[in-house]
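All protein chains but one are shown at their positions in the complex.
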Amino acid sequence: MIKVGIIGATGYAGGELVRILSGHKNVKIVWYGSRSYIDQKYADVYRNLFQIVDAVCMDDNMEELASLVDVIFTATPQGFCASLMKEEILQRTKIIDLSADFRIKDVNVYEKWYGIEHKSPQFIEEAVYGLCEVNREQIQGARLVANPGCYTTCSILTAYPLAKEGLIDLNTLIIDAKSGTSGAGRGAKVANLFCEVNENMKAYGVATHRHTPEIEEQLGYASGKDVVLSFTPHLVPMNRGILATEYAKLTRDVTWEEIRAVYDQYYQKERFIRVLDQGVFPETKWVEGSNYLDVGFQIDSRTGRIIMMGAIDNLVKGAAGQAVQNMNLMFGQKESEGLELVPMFP
Amino acid sequence: MIKVGIIGATGYAGGELVRILSGHKNVKIVWYGSRSYIDQKYADVYRNLFQIVDAVCMDDNMEELASLVDVIFTATPQGFCASLMKEEILQRTKIIDLSADFRIKDVNVYEKWYGIEHKSPQFIEEAVYGLCEVNREQIQGARLVANPGCYTTCSILTAYPLAKEGLIDLNTLIIDAKSGTSGAGRGAKVANLFCEVNENMKAYGVATHRHTPEIEEQLGYASGKDVVLSFTPHLVPMNRGILATEYAKLTRDVTWEEIRAVYDQYYQKERFIRVLDQGVFPETKWVEGSNYLDVGFQIDSRTGRIIMMGAIDNLVKGAAGQAVQNMNLMFGQKESEGLELVPMFP
Amino acid sequence: MIKVGIIGATGYAGGELVRILSGHKNVKIVWYGSRSYIDQKYADVYRNLFQIVDAVCMDDNMEELASLVDVIFTATPQGFCASLMKEEILQRTKIIDLSADFRIKDVNVYEKWYGIEHKSPQFIEEAVYGLCEVNREQIQGARLVANPGCYTTCSILTAYPLAKEGLIDLNTLIIDAKSGTSGAGRGAKVANLFCEVNENMKAYGVATHRHTPEIEEQLGYASGKDVVLSFTPHLVPMNRGILATEYAKLTRDVTWEEIRAVYDQYYQKERFIRVLDQGVFPETKWVEGSNYLDVGFQIDSRTGRIIMMGAIDNLVKGAAGQAVQNMNLMFGQKESEGLELVPMFP
Partner (left out) sequence: MIKVGIIGATGYAGGELVRILSGHKNVKIVWYGSRSYIDQKYADVYRNLFQIVDAVCMDDNMEELASLVDVIFTATPQGFCASLMKEEILQRTKIIDLSADFRIKDVNVYEKWYGIEHKSPQFIEEAVYGLCEVNREQIQGARLVANPGCYTTCSILTAYPLAKEGLIDLNTLIIDAKSGTSGAGRGAKVANLFCEVNENMKAYGVATHRHTPEIEEQLGYASGKDVVLSFTPHLVPMNRGILATEYAKLTRDVTWEEIRAVYDQYYQKERFIRVLDQGVFPETKWVEGSNYLDVGFQIDSRTGRIIMMGAIDNLVKGAAGQAVQNMNLMFGQKESEGLELVPMFP
């Protein structure tokens, strides 16, 4: 059994980790860390887990935890994981960090977009960006995995094969992304109250959202060039789901079938990426509760653009599911173990 | 492997059967019956099952099916299953009927409330009412199981221990039930359009809903007396979930602990019923996607009443999940096989 | 022009007062009181009012306000209005209190259910319970009006004619009420976050909700007897709307038409109460945004009960709309002035 500790177990991503790991054959969660709910029963915080989880929330002690468990998931605010990272910890346990701390290789970019000082930049180089379908091999040997952001997972994977193959001009790439409200977290804020979100739609973080440099960096690696793009997130009145609609100029005349062949080349064997048939576009409900990314596209010959669309469940493939997928890779488990969740409809 | 055929596979309950059975170790679905979508790919109707189910919808041929499969689930309109039932079919296969055709023992009551003639009343006696926690033993030996209605499952089980033990006056029982919209089915009706249901709440079928006699009959068996009660269903702007709020006069002075002990007596060992702690009341979200019934109650000493509350996912414990639980009992499977679904939150 | 001051202008009821009074011909709002947003532009708090309201939030100074305005609306937490009430204030201005402070005539009942000491019980006697359709005449001459609660307005008016005429046994009355989430206010609480409320339904305050004694008192006046009843509120995933489903034993055999005639006797001339046709039951969406109460009912001859149903917009007829209706009565305005809002559908 893989012994697991979770720091930040009572946020939405933490709760989803517990839901998914509860169904994993070879995992035992031994530490439910939550500074806000210390000594409270975990199932009193997430009553869906009543009679499933019988544990009490613990303080967030990463050093102690490192000697108890095989892997720590940190589902914590930006800066937390970096502030505690030490060589001694990584020698004793593996870390899968769901925050942004080790995602961006250029520490200056991190500090500029996040507005905080990075407390352990010496580990950035070592950290592996945990986009499983792209970095599978490095993940397998990693001690420290930076689990990608929800918007970024969806945005990158939707465009990745075309970026890699030079079929789109990345300087024309515009990503218009829409997210369910669980992406905003479980903090008690007026802006996230039911009555403020329901029957409402808005953009936010326009031209300033922190997932932008993460997407640019990864698509830059794919294409071999520096990328500067537009990314606009929107809040949608639903619990789960991200839909990314991505626009780019094609670099040459191509048919639908040619593009499809490129997607297949990268994704046909992927267990968690489904390339949709012609004329079918992704819907967030079709992936809800599962680790799938659904991808579809349309060529617009009038404008010379391609419109690529991707949908994920932000809490699964966009957070906890991908984290478990990373754990499986790191521990030699079947990659889909615990993740064979059928999307729930309706 | 248990070979399964589904008639009515493209309704919401049928779709949920497919979702659940896809995760059942010992089941193979060999027939996706759907008169409306004959020859279409099943995954084109429910795209959440893309790359999971690779089958085409078939016509609804129960006789042919009977020789192909070990069990047939009929998730069909009232009257359909009864119209096709024959001894030859039951000799070759088992039937789990999700419609109301074999739920009510008095055929006159059935014909009055449903307004249709029953075409095979000779099988009513044999049919076992598939409320697993109540009729477990009879289900194990049954050829024909009448899977209970969604409202009825929730309404009956919430009150059952107190009815059985004579702690409530069933003639004062009032059941005010609230259901998500999937209970209304997938038919294209103006009343079920998003814009008609969303931001709206209403009662319907007031004093005339067909689940009333089913609840009365079962609580009558429990109490050993004829029962006449009030049942009012309401439509709620959510996809899944039933909440039943039930009011009855207590027959004597009791404490919370005494009532709790009675619930525990019946439900403590039940895998799919969770009796909540004092002061905690069920919420539909805590059972969403799972086969659980959550039960809570409050004694109101001012009025001498008890308020019992139960919550289920109408498509799981209220339909497909309970049907699979019945199948497991009928085929000697572990009762929870395929049903160890952790509720999804949020 | 009637000069109006609002204390608590930035809660949902306060915001609705502003929306409604913005369309009132003879009103000028001169004070937007909000302790939480002092010195901020009101339209920055409620951006729907951008370019409509050009004012800044002020502190909550009731004494100063009393000399500036003709009427003060207090949309404030329980206890606030009572703590500031003085004869000098009432000599200078009228008060319409949207809190519970002056609704209940027995101060002991108030203090028991609300758990706070009443700071100015000497005004309780004078205060008029502002249920316009019942107490119209007293309201016209009042200095201090206690605006009824949202649940109570709906619950009382739905049963009032039958209670008054002795057609129902009030000791059997059970009120199962369902409310949209704006009733929970604009406070930043985890329980009211979008992801906690959406796709969820629950009861709360079971057997202990504070609106219970208010309903009991008023239906007691109507019937001339002490009333003890069951009231259970539920939270529904929608912004606005209350639906009350009310069950009671009929005291004698009656026809639908007889009951209808009784409703008509009380409500036919009422501008804001619509008694629905036979077989039609109220839906919250049909009154959304308006000051209407829609009432329907069904006789259940099997059980000897009547099921009465009422629907209002909790922020309008259940709060701000009724408050304006009270103001119109107190100031000799046309009762419907500013309230001729057509419900919005969808």
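Going in written order, the chains are labelled A, B and C, and every chain counts its residues from 1.
Basically, contacts are C-beta pairs under 8 Å (C-beta built on N, C-alpha and C of every residue); 3 or more make two chains touch, one makes a residue touch a chain.
Because the structure is a prediction, the values reported are computed rather than measured.
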Candidate in contact with the missing chain, chosen from A:Gly23, A:Gly130, A:Pro148 or A:Pro282: A:Pro282
Identified contact with the non-displayed chain, of A:Gly166, A:Gly185 or A:Pro237: A:Pro237
Contact footprint on chain B, counting only the chain that is left out: 12, 181-182, 186, 188-190, 192-199, 237-239
Residue numbers in chain A that touch the chain omitted from display: 172, 174, 176, 178, 180, 195-196, 198-204, 206-207, 228-230, 232, 234, 236-241, 243, 245, 247, 281-285, 288, 298-300, 302-303, 305, 307, 309, 311, 346
Absent-chain interface as seen on chain C, which is shown: 12, 15, 19, 22-23, 46-52, 182, 199, 239-240, 274, 276, 280, 283, 285-290, 294, 340, 342-346
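One rule holds in what follows: only the chains that are shown with their structure count from here on.
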Turn needed to bring chain A onto chain C - CA fit, degrees, nearest 5: 180
Distance between chain centroids, defined by C-alpha means - chain A, chain C (Å): 46
Where chain A and chain B are represented by their mean Cα positions, the distance between them in whole Å: 36
Multi-chain contact residues (two or more partners), chain A: 12, 182, 199, 239
